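See structure below.
What you see is the complex with one protein chain gone and the rest in place.
Per-chain residue numbering starts at 1, and chain names A and B are given in the order in which the chains are listed.
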Amino acid sequence: MNSNDTLIPYIGVVTDIRIDTPDVKTFRVEAPEGGKVFEHMPGQCAMLSIPGVGEAMFSITSSPTNKEFMEFSIKKCGCLTNWLHAMDVGQMITIRGPYGNAFPVETELKGKDLLFIAGGIGLAPLRSVINYVRDNRDNYGDVQIVYGSRSKDDLVDYKEILDEWMSDKGIDVNLTIDNPQEGWDGHVGFVPNYVKELNPSTSKTVLVCGPPIMIKFTLAGLKELGFTETQVYTTMELRMKCGVGKCGRCNIGNKYVCKDGPVFRFDQLDELPDEY
Amino acid sequence: MQEAIINKAKQLLADGTVDRVIGWKKGEFAYDITPAVFGSAEEIDADFVYDDFTSANVSKYLVKETKKEGKVLVFLKPCDTYSLNQLIKEHRVDREKVYVVGIPGGPKLDIEKIKAKGISGILSVKNENYTLKIETIYGEETMPFSEAILDKCASCKSKKHVVYDELIGEDGEVLESNRFDMVEQLENMTAEERYNFWREQLSKCIRCNACRNVCPACTCEKCVFDNPTSGVENKAASDSFEENMFHIIRAFHVAGRCTDCGECSRVCPQNIPLHLLNRKFIKDINSLYGEYQAGEDTTSRAPLTNYTFDDCEASIVHERGVE
Partner (left out) sequence: MLRISLDKIDELFEAVNSQQALYIPTDRKDGAAEYKKYESGMKMSNKLNTVRSAKDFFFPQTENLVEFKMEGKKIEVKDIREESEDFVIFGVRACDARSFTILDKVYLVEPVDSFYKNRRDHGTVVTMACTRPSETCFCQTFGIDPTAPEGDAACWSDGSFLYFKANTDKGQKFIDSISSLLDDGDTAELDKAIEKTKTIMSKLPLANLSTENFGGDKLNEYFNSDKWGELSESCLGCGTCTFVCPTCQCYDIKDFNTGDGIKRFRCWDSCMYSDFTKMAHGNPRLTQLERFRQRFMHKLVYFPKNNEGEFGCVGCGRCLSKCPISMNIVKVMKALEVK
């Protein structure tokens, strides 16, 4: 038996842990010998595990243009993520992937004006695309980002947003939080409403990710503004075990989120049964 | 009997006593009957069936059905009424929302026993004076009714209905049954023989959970075996120890609450005599704490949840365990 099997994971070493918000940490993962464990494209995922605790699928939040390491922004919400949040630098984890499709950064998105809309931890998969676009700036048009969270403290990657994204030319960053907060003089309000207020040009291609309710209202708002479903991409999350379309649980209709997704265009989702 | 039941169902629907009826729906063949909820006389006329194969105990469905609006009519065989009483006692079913019509019970037939005779391609089964006339693709076959009786009916404990609003037919009596015979046989085995008996049986288990899910005593909102944080949530046994433990733990959990309805063994796709585990507990409870029948009433306290000064000492377990 010398063939590889995707179910047998690699080892990754956590080399840095960043506290993003009270319940989100970003973990830097490298191969034991240094460098990335494997290559990926923006939007793809990986299965992370602590043997004996559990294994789950996470979006790779770092851009493939980062040649040294991968990053995962993980919200504490269950058994495995509690464990991951409690670990220290130097901890080994197991990692396998990359899984799923990616945002079509080299095809459909190329040359387009891009609008990224994210809510809360939903920024994680989009961050990979945003940084990929920043690193291949000539290949894309204007970039607008609308990002919102419950509070200022719940904005993931806030430092990177302030220090890097906001100082980039041709990137228009629009932040919002749900309720007024001391020390916040930016926009206050929900993401879907903010998008409508900003009234973005309908020539843009949209990438949206966040809680299901946010996605639902954002899509409705975009339609009001004149966007069509063929212009809007999102990324899905369902329970997964294998990551390769065999264990049989992450399907929406005949499509497996782990293999045919996680990135879907809304017109593609529209053809599928409403079961997600 | 089917006609009387159907007429009763239609009458109680028509006069507004009930809104829905739980009963049995006929299938593709003579024997593949599905428990079902009927909402109208038309549905009842089309599919309602009560015959020698309507063995399913429908009392557990009342847990779900009584959470809905309106009143539901249920037809219960004597053994099924014990299950309902137990569910009422455990506050799983709202008695006010149920209209119980007691109906005569079995003995019901076990299609597997007919097939075990090598009879296949079964098109119809008729009971003519306790001889089964079985029409098959390969010609007609006959066999004695008595040889095709479901195990749970062959050791029937009672013909008496313990809860009902009305009865169709006469009520019966609690029976002197032979239901502990096999338990006694197992008790008389050596520890090794008994271990081998259960290993052979339990190793057949495919962990389909049919026994648990059909069991009227298994109504936990979240079973420990489905709870990922319990540490015992396993869909397959990782070793033979676990293979044994699932059924033994389940038997412990329903001990003192199991009415011995026999559904666990009836639905087991691997023919594991699971009811023997429960009967062992029932027999022990009877001998250690005095005769007790779960589901007989809705008020008495169960021996295992009721401490008295007369209870046997815990050391009895050790003494009885010595060969």
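Convention: a contact is a pair of C-beta atoms (placed from the backbone, for glycine too) under 8 Å apart; a residue touches a chain by one contact, two chains touch by 3 or more.
Keep in mind that this is a model prediction, so the values were computed, not measured.
Residue in contact with the omitted chain (choice from B:121, B:144 or B:290): B:121.
Contact with the chain not shown here comes from a single listed residue; of B:17, B:34, B:287 or B:306, that residue is B:34. Residues of subunit B in touch with the missing chain: 27-29, 31-37, 56, 61, 111-112, 115-116, 118, 120-123, 136-138, 200, 204, 206-210, 212-214, 226, 228, 233-238, 266-267, 269-271. Within subunit A, the residues in touch with the undisplayed chain are 1, 3-11, 51-55, 77-79, 81, 87-88, 90-94, 237-239, 241-242, 244, 246-251, 253-254, 271, 273, 275-276.
Assume only the chains that are shown with their structure count from here on.
Taking each chain's centre as the mean of its C-alpha atoms, subunit A lies 51 Å from subunit B.
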